[in-house]
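Of the protein chains in this complex, all but one are displayed in their positions.
Lettered A, B, C, D and E in written order, each chain numbered from 1.
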Amino acid sequence: MRPDYILKLLENEERMDGRRMDEFRKIKVETQNIKKAEGSARVKMGNTDVIVGVKMEIGTPFLDTPNMGILKTGAEFTPIASPDFESGPPGEDATELARVIDRGIRESESIDLEKLCLNEGEKVWKVFVDAYIINHDGNLTDASALAAIAALKVAKIPKLEDDKIIRDVFEKDLPLLHTPITVTIGKVADKFIIDPNREEEEVLDAKLTVAVREDGMVCAMQKSGSHGLTTEDVEKMIDLAIKKSKELRKLL
Amino acid sequence: MRPDYILKLLENEERMDGRRMDEFRKIKVETQNIKKAEGSARVKMGNTDVIVGVKMEIGTPFLDTPNMGILKTGAEFTPIASPDFESGPPGEDATELARVIDRGIRESESIDLEKLCLNEGEKVWKVFVDAYIINHDGNLTDASALAAIAALKVAKIPKLEDDKIIRDVFEKDLPLLHTPITVTIGKVADKFIIDPNREEEEVLDAKLTVAVREDGMVCAMQKSGSHGLTTEDVEKMIDLAIKKSKELRKLL
Amino acid sequence: MRPDYILKLLENEERMDGRRMDEFRKIKVETQNIKKAEGSARVKMGNTDVIVGVKMEIGTPFLDTPNMGILKTGAEFTPIASPDFESGPPGEDATELARVIDRGIRESESIDLEKLCLNEGEKVWKVFVDAYIINHDGNLTDASALAAIAALKVAKIPKLEDDKIIRDVFEKDLPLLHTPITVTIGKVADKFIIDPNREEEEVLDAKLTVAVREDGMVCAMQKSGSHGLTTEDVEKMIDLAIKKSKELRKLL
Amino acid sequence: MGMKTEEKMIIKGRRLDGREPDELREIEMKVGVIPNANGSAQVSFGNTVAIAGVYGPRLLHPKHLQRADTAILQCRYNMAPFSVDERASPGPSRRSIEISKVTRLALEPALFLEEYPETVVDVYIEILQADGSTRVTGINAASLALADAGVPMRDLVVALSGGKIDETPIIDLNGKEDNYSVADIPFAFMPRKKEITLLQMDGLLTPDEIKSIFKNLLKAGQTIYEMQKQALRKKYEE
Amino acid sequence: MGMKTEEKMIIKGRRLDGREPDELREIEMKVGVIPNANGSAQVSFGNTVAIAGVYGPRLLHPKHLQRADTAILQCRYNMAPFSVDERASPGPSRRSIEISKVTRLALEPALFLEEYPETVVDVYIEILQADGSTRVTGINAASLALADAGVPMRDLVVALSGGKIDETPIIDLNGKEDNYSVADIPFAFMPRKKEITLLQMDGLLTPDEIKSIFKNLLKAGQTIYEMQKQALRKKYEE
Partner (left out) sequence: MGMKTEEKMIIKGRRLDGREPDELREIEMKVGVIPNANGSAQVSFGNTVAIAGVYGPRLLHPKHLQRADTAILQCRYNMAPFSVDERASPGPSRRSIEISKVTRLALEPALFLEEYPETVVDVYIEILQADGSTRVTGINAASLALADAGVPMRDLVVALSGGKIDETPIIDLNGKEDNYSVADIPFAFMPRKKEITLLQMDGLLTPDEIKSIFKNLLKAGQTIYEMQKQALRKKYEE
């Protein structure tokens, strides 16, 4: 019943909370609110609530990139966030979320990884980006990706003394080259919407997540949902994502 | 039926096996009965039967204690010990048991960990203390903790040759500074008992485990059970534990 | 019904596919068909289909054999191979299979492990032998062991440059001293058969797997199945295995 | 008990963060912070922040775990990867398994579980920032979340830590004090009848010292109790 | 997007393996390669080889996972330990978990799952050799295996990769091109209605570049579609 009603609304370009099809929910971005993280941000998009913490650790570089720091992205669907989430290792959806966030950051060449090399081939900074879902009311991808880039923008590199990290004393900002913004476009019937809440997500035919750099380059895409899309759909969705990414970028 | 009967007995300060409320079951402590361990003890408290083996290995010290050896305590509820135990990784109760044994040893400063440093920041002795439950008839904590300290008291440090451990040739005793004794006090109705067997454990309201050093210092406590205790209860239970710890200490 | 019928046939020394009791199914051995492996072979025995890939990596030797390379054997019952196989870590049967293949290679002293030492005590070649079941129609052991030795025979050691493996450039053949062949003999009623297919395996009383070297030495045995064997049975089965191993050896 | 240090932790009667020995850190409590949960709360003691969500009572699956006479209480204590100095790997540690168990035992006596047979009450505690006393901060958040969820309770559960540092009994240990204390006591109780439901202790204390710490805990616990009640009232005022 | 290199990847309009930018590698497809499976296929794109087996529709256990209105599709993408340069440890990685999911979503729109309530269709994909474009090779194998199993389908699912290297849009990236590409796009579609069912992208592209790559993908996809149909016909001819 309820899904049918939501679907009918969308077909008429109406939404259950009165928004326009291309309108975000109210978004709140707070940064540096996790004291133990080297960088952090909490993003609320309507009732969706995500914290991203950035932690810096020392590690060994990969063999094929001996002069580059390492980015590691995780996502936890904590069971506090939804009656459907369960304790245990990350499932398929949390794994996909982490990988989509990761690609936005990595493929946009956001972090200047070469500046994170401490000793070529031996010691580099590892940047852990962990997304922690506090409340799930849809569009976790955009909220998490926004929190991730917001946290990276304020993240700092701690001081090193004899190879030991001095927490709470910082040397400089984490070097960022680009700021990717991720926007997911939903398709239902022949309509496109942005920022679906959880009930809307359930009636969508398909979604396309698009990460866009400040210079307009698309740096990552991920289709999901159980229906197909045409190339025309995709092209429209990319254009819409680029357009809406500008709104989100202003929040940083 | 049976639990009700046991409960009724206890309320009258009687026990199913005729013991006084503050009387241990028959306790037997055997040491060095596991040939491959650097130290070992088997404790029987009535039908409860626990083996603790101490193994010495070489390891790397923790970053923040570069000049100290490492203590690692484990507990296995082997499925031979009870129809209720299952194969598989340690559950909640075995994990708690290991951690309670560990705290008694660690907080009493029993092992002189600084004497276990071989090469500051690089190489130290690791002391593995593993409790192996052979038969579970209640009061696993006291039996295991007693076996642990008994095993540590007889444990020896093997010889090293070119950083290789020569098993069966020993250089000296494991350096011990203190001998903690752990006593668990049960509360049922307004009565206190010690060394409950398994059927008695099931009717207890609450338990308090207290580890006591030979100088009378309390070095660890752990409340369990589904009912609360008052501070007066706790104070009485601590006093009783200290008193009864002297009996157990004589068995070492 | 069907098992009864197969059993009846076997009691009359007949087989469902018309073979003699001591006759293999049609066997096809292809080598070097996996381009990314340093050695590979695919063996089809009737409908049983197994790929073995050999991978070479650099590792640290074991403490007690500082001058020897390392052999690691794995087996995966991929779920594509049978409606009964499931995703997940290897079960009891896959583990046993891997260990039986491993023993044939190891105990025959097939690989000259001393020649795989790069730097005594520090760096050696690790030889990974992985059996991958593509279709299971019985006698996985003989098919997998045959694929394993066939893959080892064609395996090559890649070039090293500054301790980095240059894949696709090879320095020399993997040094082999012996070629073990594994033959499993089934027993049903008082008859012996070889190369049982899956339906035949289900009616067997017992099996004996025997690995034989080219010089006639027996190098590994493993009994399986739910019935016992007499020493006379075993002796006959060993003789038959030695005899049939010669046929398989010709396929290498 | 923590590591040893030459450093004085109490100087002229004041702790390094300026507190008196029996002074709590700044405490914040907010109820109803997770819209999806049946009940929730966020509690901070200084820089230690815990958030708790309660789901249930809801039917327990699989069915063979159900109990005909009572609800089951399940608790999970978990630390966010970014809550500590060195990033914590996700997944349960032995420490978090033990804390989850003692947390359950700390809360159970406050609940009328027998009123909801065949169901489960899930209490999830996430530590967002760890600066000492995380388990007791989590229990306070859980107590509020249970009340917020409308689960009938005999009393709220109030939790805090006590201990001894240098020669002084203190309460509400922060992270540094936790590391260098002579002893610490995680503690929870139901104030109405003064029933202790969590009691652990690490370190070295005489029975008299324990008694003296208990007094401070019960007293400061009363303050926390009032704050819990006020946080609950505040939700209904909004 | 891959690593950076000074090396030119396109020389005089030809790729390092001699191909034109819009040229597929040699493709082989064979249906019915696993006797035990209800359907199966082996597909190779150059040195990338995938084998897929389908079991089902079969009754789903345990029962509480069954759905009364539809079959469930389960997919597992897995790499053989010997399929890559450095031996891969068995067991799922985060990468293979994600690929398993997007593979399922790529296949699902092609199936009439609602015709088989309470059942499961299991699609297992094993990568035997990995030289780029493994997930799309696997999807082609899975598409054929499903058809071979007789599972009713709206259309076959055709998959291939596109991307950009140096300044040139290309298709069907091999392993080296995957490592050094500016961007790559794993792509699957049902040719009859040109419905895209898999779309991912890594790297840096303008919207116009994406459009241009789509054109190449749809065109080359048509070739793969014909090969799939031929591989299926060939089975029945034998």
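Everything below uses one rule, namely that contacts are C-beta pairs under 8 Å (C-beta built on N, C-alpha and C of every residue); 3 or more make two chains touch, one makes a residue touch a chain.
As the structure is a prediction and not an experimental result, all values here were calculated from the model.
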**OP:** Considering the entire complex, write down the shown chains that touch the omitted one.
**Re:** B, C
Subject >> Touching the absent chain when the full complex is considered, from C:13, C:171, C:202 or C:235 >> reply: C:235
Original post:
Among C:103, C:136 or C:244, which residue is in touch with the absent chain?
Top reply: C:103
**OP:** Since one chain isn't shown, list which residues of subunit C touch it in the complete complex.
**Re:** 64-65, 92-93, 95-96, 98-99, 103, 106-109, 208, 213, 216-231, 233-235, 238-239, 242
Subject >> Contacts of subunit B with the absent chain, listed as residue ranges >> reply: 34-37, 40, 47, 49, 51, 53-55, 57, 74, 76, 78-83, 87, 89-90, 128, 130, 132, 134-137, 165, 167
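Heads up, the rule we're going with is that only the chains that are shown with their structure count from here on.
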Subject >> Set of chains whose contacts include both subunit D and subunit A >> reply: none
**OP:** Using the contact definition stated above, find the chains touching both subunit C and subunit D.
**Re:** none
Original post:
Which chain is most remote from subunit B in terms of Cα centres?
Top reply: E
Subject >> Identified repeat of the A-D interface (over half of residue pairs identical), from A-E, B-D or C-E >> reply: C-E
**OP:** Rotation angle, subunit A onto subunit B: superpose the C-alpha atoms of these two copies and give the value as a multiple of 5 degrees.
**Re:** 120
**OP:** Tell me, please, which chain's centre (mean of its C-alpha atoms) is farthest from the centre of subunit D?
**Re:** C
Subject >> Whole-Å gap separating subunit D and subunit E, where each centre is the average of the chain's CA atoms >> reply: 51
Subject >> Centre-to-centre distance between subunit E and subunit A (centres being mean Cα positions), rounded to whole Å >> reply: 26
Original post:
What are the residues of subunit D that contact at least two other chains?
Top reply: none
Subject >> Contacts with 2+ other chains: residues of subunit A >> reply: none
**OP:** Select the category (line, ring, star, complete, other) that matches the graph of chains linked by touching.
**Re:** line
Original post:
If you go through all the chains, which pairs of them touch?
Top reply: A-D, A-E, B-D, C-E
